[in-house]
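Notes follow once the structure below has been shown.
Of the protein chains in this complex, one is absent; all others appear in place.
The block that comes next holds subunit A.
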Amino acid sequence: MAGFFSRLKEGLTRTRQNLVQKVEELITGRTRIDEELFEELEEILISADVGAETALELVERLRQQVKTQKIADPALVKGLLEAEIARMLGTEAVGVDLTKGPTVLLVVGVNGVGKTTTIGKLAQRWKDEGKKVLLAAGDTFRAAAIDQLEIWGQRVGVDVIRHQEGSDPSAVAFDAVQAAISRGVDVLIMDTAGRLHNKGHLMNELKKVTRVLDRALPGAPHEVLLVLDATTGQNAINQARIFGEVVGVTGIALTKLDGTAKGGVVLSIHGELNVPVKFIGVGERVEDLRDFDPQEFARALFGREE
């Protein structure tokens, strides 16, 4: 597990540099806590994509704590911030339940966030854990998306249910569930075409997919995983909200965290939405897609040891 934690820490290096080190620079050399410090802290948080609202809220809490606990030493602010962030993230790690198979997992998101790659990595991981995995190529729109998933299927060594490009994704959904049931798989992961959340007709198409899944296997999809790109700014919140309204997102996979200095969006998601982050991607390797453990995340963010 030590290796795991250090990978996470490494993946968060850039966010840490941008957020935590700037906070450190802010407080060193200061002798007292004043309004200017809070304002600059707010700016640091906003430029880490924490989101204006969440940043205001965080700083307000710090302000109150400083007041009620009569804290005068600026050096203590970092500790307070860490505690507040840890508190915001919560303690509970929420995974995906694969014991009541077949579990149907629908993967949704806007274009280019890494849905297909995330599916490939999840498939590899669950297969390694001894689960029987089936994939469904539900992105029938984008050129060569089906081939992309197929290549992942070959790499991992799992079957892919596919139709032709341009066919109805709901039909793929139906067939895939039938196959999942008859083959007795533990988990069926269905890919979908990337779609911008403000396109009504595409969102309706997605809704239809969930309806068809439910008809083919009552209760399906058991999980709707929304994939968000960590480099996305505050728009991530809109995405999560609208996908949530339309297809009832049950969890979030946050990808490309290693590439951004702005991992603050994790806080924004927690602060403004009621959907747990289930997976985070901190690198290109299969094992870099990991379960999200909020406390571990907070520790890694602030550069603590395990």
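Structural remarks
As a convention for this text, contacts are C-beta pairs under 8 Å (C-beta built on N, C-alpha and C of every residue); 3 or more make two chains touch, one makes a residue touch a chain; residues count from 1.
Criterion: contacts and distances are computed from a predicted model.
You can't see one chain of this complex, but its UniProt record names it "Signal recognition particle protein", from the set "Autoinducer 2 import ATP-binding protein LsrA", "Signal recognition particle protein", "Sarcosine oxidase subunit delta" or "Amino acid ABC transporter permease". Of the listed residues A:Gly184, A:Gly233 or A:Gly303, the one in contact with the hidden chain in the full complex is A:Gly233.
Interface note: of A:Asp159, A:Asp258 or A:Glu296, the residue touching the hidden chain in the full complex is A:Asp258.
The chain not displayed touches subunit A at residues 14, 43, 46-49, 52, 110-114, 116, 141-145, 147-148, 150-152, 165, 196-201, 204, 229, 231-236, 238, 256, 258-262, 265.
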